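Here is the structure we will look at.
In this view, the complex is presented without one of its protein chains, the others remaining in place.
Presenting chain A:
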Amino acid sequence: MTKQVQQLDRVIIRFAGDSGDGMQLTGDRFTAETAQFGNDLSTLPNFPAEIRAPAGTLPGVSSFQLHFADHDILTPGDAPNVLVAMNPAALKANLVDLPRGADIIANTDEFTKRNLQKVGYAASPLEDESLSEWRVHAVPLTSLTLKALEEFEISKKDAERAKNMFALGLLSWLYHRPTEATVKFLETKFAKKPDIAKANVAAFRAGWNYGETTESFSVSYEIRPAKLAEGVYRNISGNQALAYGLIAASVQSGLPLFLGSYPITPASDILHELSKHKRFGIRTFQAEDEIAGVGAALGAAFGGALGVTTTSGPGVTLKAETVGLAVTTELPLIVVDVQRAGPSTGMPTKTEQTDLLMALYGRNGESPVPVIAPSTPSDCFDAAIEAARIALRYRTPVILLSDGYLANGSEPWRVPETADLPDISVEFTTEPNAEDGSYLPFKRDTETLARPWAVPGTPGLEHRIGGIEKADGTGNISYDPDNHDKMVRLRQAKIDGIDVPDLTVDDPDGDARVLVLGWGSTFGPIAAAVRRVRKTGAKVAQAHLRHLNPLPANTGDVLRSYDKVLLPEINLGQLALLLRARFLIDVISYNRVRGLPFKAEELAAVIQDVIDSE
């Protein structure tokens, strides 16, 4: 039987199931196949904080959305074209996002009376008319998997667990994905359990073959590789890119990396990743708490290491006092905040941009800290190097504001040539710097205002630093009022004077009257929305801030040159507050705090409204 093959330019698939169904793994594998095929892609994992919520319930639903295309794309997509629902809960939780006409692949084996009742379905939606506006493919995934694995001497439980690989096989057939890498992956993952490895590979192949033979799927789809810029690519998540950026910063600075960290969602994967790379001389220290994590990193920095701590919002609150110590002792330190929904514990696995004001002002005293926010998963790599550059050059703690969306989302990354990476090497001070032959630990560089960095082990430069106010130059304890005023201003001036690139504006015709401004992870949805609006013939300019402190020198001029500035943020208007205060510009805020990234369609409508109200 020859089946019809249809060409598509892009597809959005959402895999959804119980948190124990392996949906994240299924999504990861489909992503890897898609990346290898050469499509552009963007992913959005969405899972509960509970490791195993009660099976079959709505709170236990875990999903993974993947958007892939034959052209460059910017977001994981607003609404899925295909929903893979492993049980009634997954269907119910995700149907609301599914446009009419989309495909639903449902695992009929799980649509039992009991499972239906758990989520409040009186009757199976697969059997009544309630799904008539969608294209439903009812597939008994579990029993098909069990049947395919009859020959294997594994437990029924293990066989059932392979149903996600059956689903992956089916989807891989449906979208013509390459399969070798997944087979290899399964063989490696289950290397110590060869029976399980073989069973999973068999389930995966059975899913593919099912697609080819069943009448339930009459069409398969091709999405050609995207024409991206030349180069070597790999798929990368924000957390992995950030970890690689820190390793690159260590190599490019010539300083050993010391990570002090305490496990916290969604930042732990950076700790995990860095812990794997001891060959780079990286010391990872899982501390007893958040405070010890940053304390150890600062202690290591005092000793001449590249000190890093990684955390999320609740951890940043605990680290605040130590960051203040780094500010006043003027030691380099990188604090990574992978933001999540707050306040307090909030929603640990959901994304937010609500830590900006804390990053900027969440310490006692006048305590300025540079803040950098990456805009995409792969940008986390460059942002980490930039954070290290500023920390080392200016001897200051730097806060890097990633978020849950960037951390877990992934996209193809053009792997940089190491020769093209910036040189951020530092020279420790080894000689006295005062005319009388003494060492002044707070005598500043006239250009950067940075103080010298003499590490223990350097003869003749023994000195003491600490949290008490220091006399300018000598660093000795000082309670002199004028000295304090001077030091407060010097520390501020040092941060204000950091060299950051100008804000660039994307405005193809150069005559837009409305500017959409963003920062951090909203880049993708904003850019996708801007494209949509421009397609309708409307004019809109886009600018995105990567440096939140100090702001690019031209920020005020750029903002003032537009009639209206629209600023979408996943908070209640934190950057807007700053821009209004600083530049007296009546920024129009658009805010949603749902724990999820913006959708392009939603932002396009907001932009259009602002343009129309001109």
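What we mean here is this: a contact is a pair of C-beta atoms (placed from the backbone, for glycine too) under 8 Å apart; a residue touches a chain by one contact, two chains touch by 3 or more; residues count from 1.
What we mean here is this: contacts and distances are computed from a predicted model.
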Absent chain [UniProt protein name; select from "Fe-S-cluster-containing dehydrogenase component", "2-oxoglutarate ferredoxin oxidoreductase subunit beta", "Polysaccharide ABC transporter ATP-binding protein" or "STAS domain-containing protein"]: "2-oxoglutarate ferredoxin oxidoreductase subunit beta"
Contacting the left-out chain in the complete assembly, out of A:100, A:192, A:464 or A:535: A:464
Contacting the left-out chain in the complete assembly, out of A:125, A:260 or A:315: A:260
Sole residue of A:106, A:271, A:287 or A:426 that reaches the chain not shown, by the stated touch rule: A:287
Contact with the hidden chain (one of A:228, A:347 or A:538): A:228
Residue numbers in chain A that touch the chain omitted from display: 32, 35-36, 38, 181, 225, 227-235, 244, 247-248, 251, 256, 258, 260, 277-283, 285, 287-289, 291-292, 295-305, 307, 321-322, 324-325, 329, 415-416, 418, 456-468, 476-477
